[in-house]
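Data block below; observations after.
Removed: one protein chain of the complex. Kept in place: all other protein chains.
Going by the order they are written in, the chains are A, B and C; count residues from 1 in each one.
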Amino acid sequence: MPAVCLIEALTMAMAHEMTRDENVLVLGEDVGVNGGVFRATVGLRQRFGDERVIDTPLDETTIAGLTVGLSVQGMRPIAEAQFDGFVYPMLDQIICHAARFRTRTRGRLTCPMVLRIPWGGGIRAPEHHSEANEAMFTNVPGLRVVMPSSPHRAYGLLLAAIRDPDPVIFFEPKRIYRQYKEEVADDGEALPLDVCYVLRDGGDLTLVTWGAQVKECLEAAEKLADEGVGVEVIDVATLRPLDFDTIRDSVKKTGRCVIVHEAPRSGGFGAEIAARLAEESMYDLLAPVERVTGWDTHIPLFRMEMQYLPSVDRIVAAAKRTLARSS
Amino acid sequence: MPAVCLIEALTMAMAHEMTRDENVLVLGEDVGVNGGVFRATVGLRQRFGDERVIDTPLDETTIAGLTVGLSVQGMRPIAEAQFDGFVYPMLDQIICHAARFRTRTRGRLTCPMVLRIPWGGGIRAPEHHSEANEAMFTNVPGLRVVMPSSPHRAYGLLLAAIRDPDPVIFFEPKRIYRQYKEEVADDGEALPLDVCYVLRDGGDLTLVTWGAQVKECLEAAEKLADEGVGVEVIDVATLRPLDFDTIRDSVKKTGRCVIVHEAPRSGGFGAEIAARLAEESMYDLLAPVERVTGWDTHIPLFRMEMQYLPSVDRIVAAAKRTLARSS
Amino acid sequence: MRTLGMSVAASFSIEYLSYLGADGKPGDEPWPEVAKDAKRLLELYKLMLFTRSFDSKAVALQRTGKLGTYASCLGHEAAHVGIAAAMHVDDVMAVSYREIGAMLLRGVLPREILLYWGGDERGSKFSGPQQDFPICVPIATQCLHAAGTALAFKLRKEPRVAVAFCGDGGSSKTDFYAALNAAGAFQLPLVLVVVNNQWAISVPRSAQTGAQTLAQKGLAGGLDCVQVDGNDLVAVFSAADHAVRRARNGHGGTVIEAVTYRLSDHTTADDARRYRDEAEVKAAWEREPLLRLRHYLQAGGLWDEGKENAYKDACAKRVDEEVNAYLDVAPPPLSDMFEYTYAEPPLDLLAQRAEVLAGGKR
Partner (left out) sequence: MRTLGMSVAASFSIEYLSYLGADGKPGDEPWPEVAKDAKRLLELYKLMLFTRSFDSKAVALQRTGKLGTYASCLGHEAAHVGIAAAMHVDDVMAVSYREIGAMLLRGVLPREILLYWGGDERGSKFSGPQQDFPICVPIATQCLHAAGTALAFKLRKEPRVAVAFCGDGGSSKTDFYAALNAAGAFQLPLVLVVVNNQWAISVPRSAQTGAQTLAQKGLAGGLDCVQVDGNDLVAVFSAADHAVRRARNGHGGTVIEAVTYRLSDHTTADDARRYRDEAEVKAAWEREPLLRLRHYLQAGGLWDEGKENAYKDACAKRVDEEVNAYLDVAPPPLSDMFEYTYAEPPLDLLAQRAEVLAGGKR
């Protein structure tokens, strides 16, 4: 079993599906000879040729529109947005078309496709290269929105995304692309697209997060454990549809919940989770919910970005505040 | 004082500001001779000429980009998106640029502009003409997001939006464009851009909503009043920034809250309000929060759209359920 | 090496094609082979007649509250039918919302078109080539769907062609430019048809662009470009046939600008008298596509007054049948709203469906 980092697991998943299904193809800017600016598609051009690993002209509207057309006509395109900040010109085709072909034609035409989006801050990148914009997609019916946080989940979720009969927005936390390696069997086993993962058990407080912040949450849990606090850490992994059952069950047990995400707080996807708790877990909560998030500003250029992203300290402080309020 | 309907109040506000400030101009598709497909700009071309009421080529990217350029260079553009469903190609310029010029240049360049978006369903319009997509904007720092629900508020909020030094997304609930007339003085009095409106007092339950659903909420409140239930109705009016104080105070009093909106539930802006309640009002709540919303599907074509939009019956039922759970 | 100073890097010319005069008389130049089959022209004429019959009925249905907003195709019959006529059945067509004649030619049933404009999604689950795209409202976005389709054909080495329509207004849309750029970059079997009917709702052609022709926009992507009299079925059909063949043979994409006129309001929700001159409309009626073709067919002995009247009656009857069939379609079950958002509805959505089916009480 190879030990791979998150981004290598993605490459492995794409190669697996391209081998299994000749309709799967990859398109985007620099995905070909260059293997992607993050190297996610490295080697694919050599293995599968330039008709299956396609460099497009430099236009995101084009990439999205071609992807929709290819998909509706029976291909299984995996489109790459080079960075999170360049995805906006794709929204029109995604929202007005990809997400709607099935319902618009009552199932006559469908749009199975994956849009891969390297996501989030913390890599000292230039302007527009560090956006946490998942909330642009989580209110859109017909889409699935996925974000893995480990090599193993990256492999299994990307396989599932490619095989899914509907469009999947696949966010990739670029800050942890190469954080660590893990043994991942290239066995073609997909993971479900509607399941949250409990990464750590605990009885006192639930930390709910996704993407790169899983790292900070696990570290915060570790710190809190040192102080005798049992923290359950949940990686949401599939934001739409949301597996709220797992979160509900955890909060039923712990009675306390802190939600952590990189995106700005107001209108972020954390709100949906807090809202579900307000609807369904009110009688289980021993203390108010808290959100530890990016501030309600654009993420600053990289000199200040670490002051923007939720830190282990901020998470620990929120957890302690929550514990104090319920004791 | 003229009695005007909501859309006429908008025309009045635009004319007022165009008279007062020669930098204010209107641009969009069919806003000129035709006066807009909804007639919001009717008469403006005649009064202010074709250099201040500009028909653009048919491209939303163009409209958004020109608007940003005009604004940064000192004009005060009011752009019209012809319908909610055509706004997506504007997002790139709005998010990457309009919302960022001030922070990007530390105040050297700014982008005061208004994007008017006729919004929502219920008018038996064709596909893509009935979208409730405010959640696309509510997670974006640097924007204000506004939605009036009466002629008076339409006038005062649009004035404020045009005068605001930052970009404002101005949603117009087209279903109630001509619902009723109200006397509105053309006195140039703007309303604040960060205040929720309590439209009706009540002690038992708070209904929080915005846009066209204000109508259904007021009707539901009336019905519930007949049964002796005192319902407070809040029109959020300015979604970003959110005046949560007003909502918090109301819920402190009533102990119960139902949030009503047209957009799909998951990831909708109602989640933000429920989240704030979970954070700040937990000890005031006598029953779980509920959301009465559009379903998690695209709004159907018009034959079925009324089955999609929250009805008075659904709101009343949710209110009763909430009351029952807390008694 | 190039010599220093000024030299010419590239040069182009855009051809204009017209074969059948507004008076129904052909010019002196010989017609392209494909247009010489008078029987085929007659067939297409009959379809154009039927289209007009359907169209006026649809407008009437809207006026009486039996249809939603509807976009009439009055005056566009040659432009729409002439293009679709050049396609193979397994080619793929991507329309905007006005191309009734083209959809009918491809086998979409009138009742299905009515169902769509009647606010019912089932209208887009239509008969005819199953890969054809449904009506597409967001302007020109269908051009990119067709480009993606053409790319699929090219990758799969299928000898098929994708054809997309948009309007003069649509030719300003970035999606149109993106499609022609992609067509050139990948040398796609794509035909982009700009139906220039002079108006985009209230905005005249002159306000859309500074380009002398809309056809020349194709030069931006290195495509073939041609402008044709869009009221001349012969010219449209010939140009389309040429472009489709060229695409099928691997020689790449074409932009066809079909110059015509929107004789109706933009849609039934519009009142064109607000913004355009009645005189202009009247003048445009002199050039409309049906009459000239009828004259031509009559001159050739293939058609006459009696046949015209009989066929018109037949059209009216068929249209009535279709309208009745449309009006008979019961509303979809409530549950339909939830069935097609995903292949497998997620749990959340199932719960919402249950709520609705339990009486919409939530």
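Everything that follows uses one rule, which is that a residue touches a chain if its C-beta (ideal position, glycine included) is under 8 Å from a C-beta of that chain, and two chains touch if they have at least 3 such contacts.
Just so it is clear, the model here is predicted, and its values are computed rather than measured.
**Student:** Which residue from C:L49, C:A164 or C:A215 sits in contact with the chain not drawn here?
**Tutor:** Residue touching the absent chain, from the options given: C:A215.
**Student:** Of the listed residues B:T11, B:N34, B:T56 or B:N133, which contacts the missing chain in the full complex?
**Tutor:** B:T56
**Student:** Give the residue, chosen from B:P118, B:P141 or B:P173, that touches the chain omitted from the document.
**Tutor:** Of the listed residues, the one touching the omitted chain is B:P141.
**Student:** Just the residue numbers, please: which parts of chain B touch the chain that's not shown?
**Tutor:** Residues touching the hidden chain, for chain B, are 25, 51-52, 56-57, 59, 61-62, 64-75, 92-93, 96-97, 102-110, 141-142, 144, 164-166, 194, 241-242, 244-245.
**Student:** List the residues of chain C that touch the chain left out of this view.
**Tutor:** Contacting residues on chain C, toward the hidden partner: 2-21, 26-29, 172, 174-175, 177-178, 181, 183-185, 187, 207-213, 215-217, 219-223, 227, 252.
**Student:** Tell me where the left-out chain touches chain A, residue by residue.
**Tutor:** That gives, for chain A, the contact residues 29-30, 32-35, 37, 55, 57-59, 61-62, 85-86, 89, 124-129, 265-266, 292, 295-298, 300-305, 307-308, 311, 313-314, 317-318.
Operating definition for what follows: only the chains that are shown with their structure count from here on.
**Student:** For chain C, which other chain has the most distant CA centre?
**Tutor:** A
**Student:** At what distance in angstrom does the C-alpha mean of chain B lie from that of chain A?
**Tutor:** About 30 Å, centre to centre.
**Student:** On chain C, where are the residues touching two or more other chains?
**Tutor:** Each of 121, 138, 174, 336, 341, 348-349 in chain C touches at least two other chains.
**Student:** Find every residue in chain B that makes contact with two or more other chains and list them.
**Tutor:** Expected reply: 61, 85, 89, 127-128, 266, 296-298.
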